[in-house]
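Heads up, one of the protein chains got dropped from this complex, but the rest are sitting where they should.
For subunit A:
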Amino acid sequence: MANHGNHSSHAESHGSLKSYVIGFILSIVLTVIPLVLVMNPLFSKTATYITIMIMAILQFVVQLFFFMHIREGEKPRWNVQTLILGLFIVLTIIGGSIWIMAFNV
């Protein structure tokens, strides 16, 4: 109902098959790397942590661009506002958890 009476707007691009496949492969690769690193430790503990974090951030970016279509939409300003709020909450969750669970150290 949101697109009341203008079905043609469906035609506007939501990415091609190619971009979906690329996104899919990238997100799988970014998931497998941390899994492998944890199952057979190649690096030191800190290095593993850092790699996992980097993979997580890249995953976030891949999701935003390939599946959430962050660049599209008639009013990107909405996108940016919600993105900022989302980032704010994500940072709270991660930062807060680390802070709380560090138990004084």
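Basically, a contact is a pair of C-beta atoms (placed from the backbone, for glycine too) under 8 Å apart; a residue touches a chain by one contact, two chains touch by 3 or more; residues count from 1.
FYI, contacts and distances are computed from a predicted model.
With the options "Cytochrome c oxidase subunit 1", "Amino acid ABC transporter ATP-binding protein, PAAT family", "Cell division protein FtsX" or "Radical SAM protein" in hand, the undepicted chain maps to the protein name "Cytochrome c oxidase subunit 1" (source: UniProt).
Although one chain is hidden here, its contacts on subunit A can still be listed: residues 1-2, 4-5, 85-86, 89, 92-93, 96-97, 99-104.
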